[in-house]
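Handing you a structure now.
One chain of protein is taken out of this complex; the other chains stay put.
Let's turn to chain A:
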Amino acid sequence: MEQLTLPLPLPYLKVNRDGRIVAYSALAEDHFDLSSGHIRTLVDEESINKLDRISSEAGLSPVKMELNMKTNENPLGLFDVHLQWDSENQAGMIFLPKDSSNEELIQKLADIQNRLSSSDFELLEKKEELENVLKRMDRLSGPFIPLSDTLCLIPLFGDITADKINTISESCLQSVFSGSYEMVLFDLTAVGEVHADGIGTFIQLVKTLKFMTGNVIKLIGIKPNLAKELNRHDLDQWVQFNHSLKEELTYLDQ
């Protein structure tokens, strides 16, 4: 193995048909570990077949190919390799490192991609948090209060929406079924706005309760705006309407 004295600005190797390195430039020695004296140990295993195939098909004309090379810095450095056989069955190989500014650009693209997907996650997380808070608020807007062994009270707070009633229904039905109540009071004094789908869901809940338990169900504290809404649905066979919680409790006391 002979070192070329010619000052070459790129790594250069001369190899024979067996892949033995017969000569190398100074830069080749800087880039690669030449101690084995064989080209195979410089080329990534999954680039060797490529080198074999392309170089054996080359004839005497120059060929160019990309190969991954094991360099002193990087086990997988990408190079443009220019190769040409001479009449003595020796190939001159020039190794042109692929411009690393390319890599930089690609890294930046990847960073942006990452950022996009991570802000995606953050938004998703916030959305989940919000949904949980809303659910919790809904649950708190219809607490279940057992007043005696046979009487329970469910006061509703705030706007009546389908989501809220759905959230409340679950725990409400469970609590009513697990006791032996005879009467369920819904106190609507603190109800704000009433959404059409909310009222529908509420009526569904009332009917389910009536149907499944046969309990007496009373709606109390109905304000005029709610009365108007409720009047549209024919509810008399399902529930009784009373005036206020106070009246209801005085009546029970007697």
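Here are some notes:
Keep this in mind: a contact is a pair of C-beta atoms (placed from the backbone, for glycine too) under 8 Å apart; a residue touches a chain by one contact, two chains touch by 3 or more; residues count from 1.
The rule is short, and it goes like this: contacts and distances are computed from a predicted model.
Candidate names were "Methanogenic corrinoid protein MtbC1", "Isoquinoline 1-oxidoreductase beta subunit", "Carbohydrate ABC transporter membrane protein 2, CUT1 family" or "Quaternary amine transport ATP-binding protein", and the UniProt protein name of the unshown chain is "Methanogenic corrinoid protein MtbC1". Only one residue from A:Leu76, A:Met212 or A:Ala227 touches the chain missing from this view: A:Leu76.
When the full complex is taken into account, the listed residue touching the unshown chain is A:Met65, out of A:Met65, A:Leu147, A:Ala162 or A:Leu249. Checked against the full complex, the one of A:Gln3, A:Ser56, A:Asn102 or A:Ser148 touching the unshown chain is A:Asn102. Contact with the omitted chain, checked across A:Asn16, A:Ser36 or A:Asn49, is made by A:Asn49. Residues 45, 49-50, 53-54, 63, 65-66, 75-76, 78, 98, 102, 106, 110, 113-114, 117, 121 are the ones on chain A that touch the missing chain.
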